[in-house]
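A single protein chain has been omitted from the complex, and every remaining protein chain is retained in its original position.
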Amino acid sequence: MSAPCFCCNAGEAPAKTTKNSALPQELQDEFSDPNHPANLICELCRLFYDNNWVTGTGGGISIRDVDGKNPNLVYIAPSGVQKERIQPWEMFLVELPEEKILRTPNEIPKELTKSYKYKPSACTPLFMSCYSMRDAGACIHTHSQSAVMMTLLLEGKTEFEISHIEQIKALPKLKFNESTKKIEKIGSMEYYDKLVIPIIENTPHEEDLTDSLQEAIRNYPGTSAVLVRRHGIYVWGETVWKAKVYNEAIDYLLELAVKMTLAKVPLSQETLQS
Amino acid sequence: MSAPCFCCNAGEAPAKTTKNSALPQELQDEFSDPNHPANLICELCRLFYDNNWVTGTGGGISIRDVDGKNPNLVYIAPSGVQKERIQPWEMFLVELPEEKILRTPNEIPKELTKSYKYKPSACTPLFMSCYSMRDAGACIHTHSQSAVMMTLLLEGKTEFEISHIEQIKALPKLKFNESTKKIEKIGSMEYYDKLVIPIIENTPHEEDLTDSLQEAIRNYPGTSAVLVRRHGIYVWGETVWKAKVYNEAIDYLLELAVKMTLAKVPLSQETLQS
Amino acid sequence: MSAPCFCCNAGEAPAKTTKNSALPQELQDEFSDPNHPANLICELCRLFYDNNWVTGTGGGISIRDVDGKNPNLVYIAPSGVQKERIQPWEMFLVELPEEKILRTPNEIPKELTKSYKYKPSACTPLFMSCYSMRDAGACIHTHSQSAVMMTLLLEGKTEFEISHIEQIKALPKLKFNESTKKIEKIGSMEYYDKLVIPIIENTPHEEDLTDSLQEAIRNYPGTSAVLVRRHGIYVWGETVWKAKVYNEAIDYLLELAVKMTLAKVPLSQETLQS
Partner (left out) sequence: MSAPCFCCNAGEAPAKTTKNSALPQELQDEFSDPNHPANLICELCRLFYDNNWVTGTGGGISIRDVDGKNPNLVYIAPSGVQKERIQPWEMFLVELPEEKILRTPNEIPKELTKSYKYKPSACTPLFMSCYSMRDAGACIHTHSQSAVMMTLLLEGKTEFEISHIEQIKALPKLKFNESTKKIEKIGSMEYYDKLVIPIIENTPHEEDLTDSLQEAIRNYPGTSAVLVRRHGIYVWGETVWKAKVYNEAIDYLLELAVKMTLAKVPLSQETLQS
């Protein structure tokens, strides 16, 4: 429950007063748009922190500027920092497909940063896989406890399956398009459809997940997410908002699935019948 | 727990400064009232989102303007959008009893909307059933995990029953009035009364729930809610605030009932005695 | 987890701008003090709502103006209203020991209220018992699910007992003072002390709890709280802040005790040894 915050009003846009006079004017102007990808990364990281998804510097997010002038620009949160406290000028800016680094927070005036050597999120090669293999507009990585618990309860299994839960309808139905040679959204999943999310094994170094993540993406053309056992989940979507919605819907289903498993309620109808 | 937000004060009304200069002046004036149904839908959707009831675009709400000049006007949230981020001008406005559409967000200046073809909530025929069959002032639909879990724990049963819990007293006692031919509130439920909420089976398409929802409303003249298995709950009330209170009280009872069931505590006294 | 709200600052007092121009000037002046009991009731009800303690109009709170000119003045929240949305002018004001009503929200200009016949909280006789029998400065009543669950797990028992948990030290050690003939605080409970809270049976009407609550207060001179089975808890303290702290500490212990019970961890050392 949450008592209403009377300082927030319906229909009100944030009164933008960024204290960044130390920032170059160019960046001040750039970040004055609340919907700028760098601002959205900050906003969503605060939200994800509140959900216990990115505490302890865990997790990450990357947004491709699909609606901007150059849809090949990708913004990436830095590695190893408190996700709920990052600022728009702390992002890495990379251009696809060569992944050329256009801007790093290491060039920002020291007084605005944590004054140490920033590195892009360790998930970067995984995010890039989602961009290159799926044309994603954003990719979210969380350490959600529901995701981790579900992979523990499915020890030895390589798929999470659930069906016949209404929330499944928030997820996209994807199909390989023979003419474009791309995976494309052809609608939404139906109530009776079975959601299948592959589970890959964790590796000591996050970048070493790349091969198995790419393999999972290849083997599961219908998925919008990959679970990593004992680690968390990767979710992507056509835009940042779609990725956010898919991630919320999948986390809702994982939270419910953990409860169902502990209460010995089958997760899908075949299981029910068998 | 929630540390006090010192920017919110007791006794303070929200300082309304809607940034909607792109809106027609008429709508700006209309939405300047914080208690306007369209503003309340926005406020309550943010609250419901915080409760994990409408994440991933799930759930919905509709308010009838019972205290306005025309109590036949009904406001309905749009379908498939992030509920916590809707704006007052994104509502559908419909007039009862013909359900004539008076206004849609598709007429709103594009820069204020998500620039796509809005559709009214998929729950619309269900909301309309509550208005026509029960004279409701508002109808709330959530994907509450307590509601879904309870229907899973009651697999094969068509009723959720609970008694002898104080919170039951927040719910209305309803009775068919022979003279007015209407279901009317004759008081509040008592502590020892048994709350019975019908459970209907989910269908692939939300609108296909209409027949079974109407049948449940007809068969359970004492209920203010209908549970939908593997899906969520519909709750209505005489006004938006009554609907909100009933929904809170029922969700509290469902949350408690799930815990009771898992701890093998009987939900009602007969069960206890049998 | 909760991302920092950058609009709230350490060391900042709330900027008080109550929109109550329709209120008599006298009341406007009275409520301009953020620590006025009527303002504190509003602030704490919002906090309790966030904790799921007073949703669905449940629960209540009353504060005696122990630091004011007349420490016999008692403020009581109204009955049956949404606790997180009450305003300072919606309180009942009563003078002890005759419980003479000095002010009611029914005298307030209609546009500031919900325009219906207000009644003082149904818990009023229970609150009054705490004032008269214990000289309390405030009394809190919640429908906390941990309180309700614990009474269900202790079906047939008339006491909740817990020991050897650090949080017990937040609670007062009380003793009957032969010279003043009053129960007085002589310090804080120790880690190895056993906290004992009596459990009384619920009754159909809240006021009918008065006798058994008074009996429990009489029989348990060391308690600062009474649990009501299938209902919730009453907690009181020397001041509103003490009552708040005791209620938080007890709820923490009840939440932990429910988890311990379900995990089959004994609640107190004797139990452990037996």
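Chains: A, B and C, in written order; residue numbering restarts at 1 for each.
By definition in this document, a contact is a pair of C-beta atoms (placed from the backbone, for glycine too) under 8 Å apart; a residue touches a chain by one contact, two chains touch by 3 or more.
Remember, predicted model here, so these are calculated numbers, not experimental data.
Q: Just to verify: which one of C:Asp29, C:Glu107, C:Glu155 or C:Glu190 makes contact with the chain not shown?
A: C:Glu190
Q: Looking at A:Arg64, A:His143 or A:Lys242, which makes contact with the chain not pictured?
A: A:His143
Q: With the full complex in mind, choose from B:Asn51, B:Ser121 or B:Ser163 the residue touching the hidden chain.
A: Once the missing chain is taken into account, the touching residue is B:Asn51.
Q: Considering the whole complex rather than only what is displayed, give the residues of subunit C touching the chain that is not shown.
A: Where subunit C meets the chain not shown: residues 1-13, 164-167, 170, 190-192, 241, 244-246, 248-249, 251-252, 255-256, 259-260, 263, 265.
Q: Mind listing the subunit A residues that contact the chain we can't see here?
A: Missing-chain contacts on subunit A: residues 2, 5, 7-9, 12-20, 31, 34, 38-39, 42-43, 46-47, 50-52, 55-58, 82, 87-89, 143, 145, 148-149, 152-153, 155, 202-204, 228, 230-232, 248, 262.
Criterion: only the chains that are shown with their structure count from here on.
Q: By Cα centroids, which chain is closest to the centre of the whole protein?
A: Taking the mean of C-alpha atoms per chain, the most central one is B.
Q: Could you check if the interface between copies subunit B and subunit C is built from the same residues on both sides, meaning over half shared, or from different ones?
A: Different, since under half the interface numbering is common to both chains.
Q: Go ahead and note the Å separation of the Cα centroids belonging to subunit A and subunit C.
A: Here the centre of subunit C sits 42 Å away from the centre of subunit A.
Q: Taking each chain's centre as its mean C-alpha position, how far apart are subunit B and subunit C in Å?
A: Whole-Å distance between the two chain centres: 30.
Q: Specify, in ascending order, the residues of subunit A that touch 2 or more different other chains.
A: Residues 1-4, 7 of subunit A touch two or more partner chains.
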